[in-house]
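With one protein chain removed, the remaining protein chains of the complex are shown where they sit.
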Amino acid sequence: MYSSIIISVASIGLAVLFYSQASAYPLAASRLPMLLAWAVGGLATLVIVEELFKARRRNKIAQAAPEAAPAPDDNAVLDSAMIPPILEAEDEGPKPIVWSAALPFAAGIIAYVTLIPYVGYLLVTPVFIALGLAISGTLRWVPAILVALGMTALVWVVFIWALYMPIQLVPAFFE
Amino acid sequence: METSFIAIGFANALTPTNLMFMTLGTALGLMVGALPGLSATMALALLLPLTFSLPPETGLCMLASLYLAAMYGGSIAAILLRTPGTPAAAATLLDGFPMASRGEAGRALGISLTSSLVGGIISGIALLTIAPFLGKLVLLFGPVELFAIAVLGITMIGTLAKGSPMKGLLAGALGLLLAMVGMDPTTGTARFTAGNINLFSGVPFTVALIGLFSIPQAIALAEQARGKQPRPAQISDRVIPRLPEFLRLLPNSMRSAVIGVVTGLIPGTGGDTASWFAYNEAKRFAKDKSRFGKGDPAGVAAPEAANNAVVGGALVPTIALGIPGSSATAVLLGGLMVHGILPGPTLLTDYGDVTYTLIWAILLANIPLFLLGLLFTRFSVIVMRVPRMAVAVAIVVMSIVGSFAINNNLFDVWLMLGFGLLGYIFERAGIPTAPMVIGLVLGMLLDVSLNQSLLIGRGNWGIFLESKISLVLLAIAALSILQATPFFRLVFGRFGRRKAVPQAGTMAGDS
Partner (left out) sequence: MNSKSLKKKALIIAAALALPFGAAAQQYSAGSEVTVLQGFSPGGGSDALAQLVQPYLSKELGANFVNQYQPGATGAIAWTRLAKQTRADGRTISITNTPMLMTNYIMNPTITYSIDEITPLANVVTDPGVIVVRAESPYQTVEELFEAARANPETITIGNSGVGGDDYFSTIMVEKATGLKFIKVPFQGDGPSWAAALAGTIDASFNNLGITFPQIQAGNLRVLAVFTEDRLPEIPDVPTLREKGIDVVAGSSRGYSGPKGMSAEHVQQFIAAMDRVIANPDFLRDARERAFVIDYRSGDDYMTFLKNQEVTFKAIWEEVKDQAQ
């Protein structure tokens, strides 16, 4: 619940930023952006209010019957066998972030894109794939590297050979 | 004019090249559908950059057949793994997995395939008959009415999307706000570009789409990479259903298909909503309700017919009005936009040949789906064993290369990544991303039609109330916002009834 409050606050910030920038534009260019900035700000405020309401209600329920919620009875066991995972997730709200996996993976992607203009696409891509597969323990190093080379070759054939994609292919100092 | 487009579209869809790409799309769709964690929308978004080097008709044939095939593919994982391959197949596993557990995996898959076929054909026919009719109606629409439609579209999608309606509306409004970036169409002012020339033509919608739909899924797969990969059940019995069984289930699949088409017509509802509706209806019509949930074939046929039928229904507002009914149809619209074909009423007039090819492709793609479906079903067991990390890495590589290829610009890759991380955080905070995509699509339409209307109406806002059509549409929009506010629910005493029937919680634009 805190995450959606943080996002709402950030949205209000964005709305304020857009609103102040739009005030310098001619009327026709600023009309809709200003209107939308108000809409975003208003909706974000409503989301915050809604979340706080929910939190208060949850607190009340927790105080009224602290042990009722988690205790699984016979019925619940039977239910969980029948209800698909998607629905369970729906009831419990969104999945929590697994930082230990999400963070390095996201950092890996950012590093990958950062390095393309310097090291070249044909070098970074197989490295990214091989590292991803090997570090996660999915494959051993040798098969990981082979898979990485295969995947890169496939992308090369489709996008670079057939479609002339003008991306930095080799390290920048080779050119 | 209309009839000739229908004929041209038919001929276009049947050229050898287009048939070949339809088959290719079907094969990809089946694989994506069968892999848990990948949605049809994501596959469509990743394939989009590839199609723009193809003629528009060919690209759309491939995308349409992929969409349809992924709907069936999702049931394979649901039946064999007890995990829906796509959200739209969630209802299928209630009866599909029990069937597989007692050794009837083949029978369940066969039923799923044939009812998907029934759903797909009915939805194709519905699209072919409704769209031209709507197309004529839409010719009456000027900027004033288009503005009203765009407003209605965004409010409906915001309120019907997964999770809290307030959060949906917020995501939609954010999408609209981000669509304001770039040169404004009336004065040429570069808005919110921070002096970056790459943002002058706005946030490329297809780039945002790739980021929002693929990166969150890739990260989610990476998170599960160390977890145990579930083993699919074996297919030991025959897949092709026997004729008597097919005929016995036919009324059920046809009813479910109609439910699917109608659900698809409503913007913001997708395959998952339709399949739950159809499942519940099938149960209500059944003589022996106790067998549902324990492997009743009718419980497999209903959701599968419905989720394939949604495809045609959701395309009706997309094609006739340029308002995508779901995020998947938003991608199909993106498939048109990369070729410079703008959403809106001109889809059925100026670009009728391309649009009718797409409509025919929806109908004709059922043929490769059935044939390939039969072949693929047994092979799918191998696809499901592909490690999650391999899929995650492949998605990342494809999204980067794809977002670059759209405009041959590295800036777009960063933009894609930004949207991707944003989408991931939004998903984990319970804020749906589908309304944001729709907001990005509709933002431009909203801005252009607002300013055109005001120019034509000499600056008078009353112009939106003068047209009857726009008045009605705006009233519905206001109503749908009103019913989403917590205050409205407080007044009507519905607040607090959270744990209701399953479909209340599963409304989604993503399918």
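To keep things simple, chains are lettered A and B as they appear, and every chain counts its residues starting from 1.
Definition applied: a residue touches a chain if its C-beta (ideal position, glycine included) is under 8 Å from a C-beta of that chain, and two chains touch if they have at least 3 such contacts.
Bear in mind that the values here come from a model prediction, so they are computed numbers and not experimental data.
Q: Of B:P143, B:P216 or B:G352, which one is in contact with the hidden chain?
A: Touching the chain that is not displayed is residue B:P143.
Q: Looking at the full complex, which residue from A:P26, A:P96, A:P117 or A:P143 touches the chain that isn't shown here?
A: A:P26
Q: Out of B:A190, B:I266, B:L332 or B:L421, which residue would touch the omitted chain in the full complex?
A: Among B:A190, B:I266, B:L332 or B:L421, only B:A190 touches the chain that is not shown.
Q: State which residues belonging to subunit A touch the missing partner chain.
A: Spelled out for subunit A, the touching residues are 26-28, 161-164, 166.
Q: By the contact criterion defined above, which parts of subunit B meet the unshown chain? Give residue numbers in ascending order.
A: Subunit B touches the chain not shown through residues 52-54, 56, 139, 142-143, 183, 185-188, 190, 193, 195, 197-198, 200-201, 204, 338-340, 342, 344, 346, 349-350, 407-409, 444, 448, 451-452, 455-456, 458.
Simple rule for what comes next: only the chains that are shown with their structure count from here on.
Q: Where the centres are mean C-alpha positions, what is the separation of subunit A from subunit B, in Å?
A: 20
Q: Which residues of subunit B touch subunit A in the complex?
A: Touching subunit A: residues 50, 53, 78, 82-84, 87, 90, 93-94, 164, 166-167, 169-170, 173-174, 176-177, 180, 184, 186-187, 189, 191-192, 215, 218-220, 222-226, 293, 387-390, 392-394, 396-398, 400-401, 404-405, 408, 410, 413-414, 417, 420-421, 424-431, 446-447, 450-451, 454, 485-486, 496, 499, 502, 505-506 of subunit B.
Q: Sort out for me which residues of subunit A touch subunit B in the complex.
A: 3-4, 6-8, 11, 14-15, 18, 21-22, 25-26, 28-29, 31-33, 36-37, 39-40, 43-44, 46-47, 49-50, 53, 57, 82, 84-87, 90-91, 93-98, 101-102, 105-106, 109-110, 112-113, 116-117, 125, 128-129, 132-133, 136-139, 147, 151, 155, 158-159, 162-163, 165-167
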